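As structure tokens, the structure follows; a few thoughts come after it.
With one protein chain withheld, the remaining protein chains of the complex are depicted in position.
For chain A:
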Amino acid sequence: MAPFKEIKEKPVKIDKWDTGALKNALDDGAKKVLIDIHGYKESHRLMDGRLFICTIAIGFALFALVWDYLYPFPLSRNVLMTCALSYFFLMGILTLYLSYIEKGIFLVALEQDRAMMEPDNEWKLSSSLRKYDDTYHLTMIFVDGKTKEERSATVSRRVDNFFDENGVFCFDLYKPVIDRLKQDLSNEKKKD
């Protein structure tokens, strides 16, 4: 029933002058190719890590708020100090996590071995689109499950290739670009 679902979906229409919306639409499109069409499994590990750090940080803030309400200020001094320090420490960790671990990767897709004998291959996608720039850079990283070998390829395209006058996202024009990139990485694999 998969083809029918696609037709029913409302086409993605965005404000084409909004850089963030453009990037999100293209990222979502690339995700759709790998997950919905190729049927890879999405791994939420990276995002879950970020959510975990944020949740703990907000937990500290809420705790400080409640504690200060129950035991007004001079009494709550030590608890407030601990919470404030922990909160800013976690914000530092979050920044490090975003810049050194997540590195703008918005999708980790697992390509499962059909026979379930070998570990999954990983496809990681990261992208960048600078403000006032119309070139979208998409990097695909392939990690071989068995050999742990890593290969990456980048494609740069002007965003107006994939959106019409009104800001409707043309998925059918975008899909070949992703497939091509993926094919290039796979072919390299076969050459070796």
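Here is the rule we go by: contacts are C-beta pairs under 8 Å (C-beta built on N, C-alpha and C of every residue); 3 or more make two chains touch, one makes a residue touch a chain; residues count from 1.
In this text, contacts and distances are computed from a predicted model.
Its record in UniProt calls the unshown chain "Signal peptidase complex catalytic subunit SEC11", which is the match among "Aminomethyltransferase", "Signal peptidase complex catalytic subunit SEC11", "U6 snRNA-associated Sm-like protein LSm3" or "AP complex subunit beta". Across A:Leu70, A:Ala84 or A:Ile101, the single residue that touches the chain missing here is A:Ala84.
The chain that is not drawn here is touched, among residues A:Val12, A:Ala30, A:Leu125 or A:Ile141, by A:Val12.
Within the complete assembly, residues 10, 12-13, 20-21, 24, 28, 44, 47-48, 50-51, 54-55, 57-58, 60-62, 64-65, 68, 72-74, 77, 80-81, 83-84, 87-88, 91 of chain A touch the chain that is not shown.
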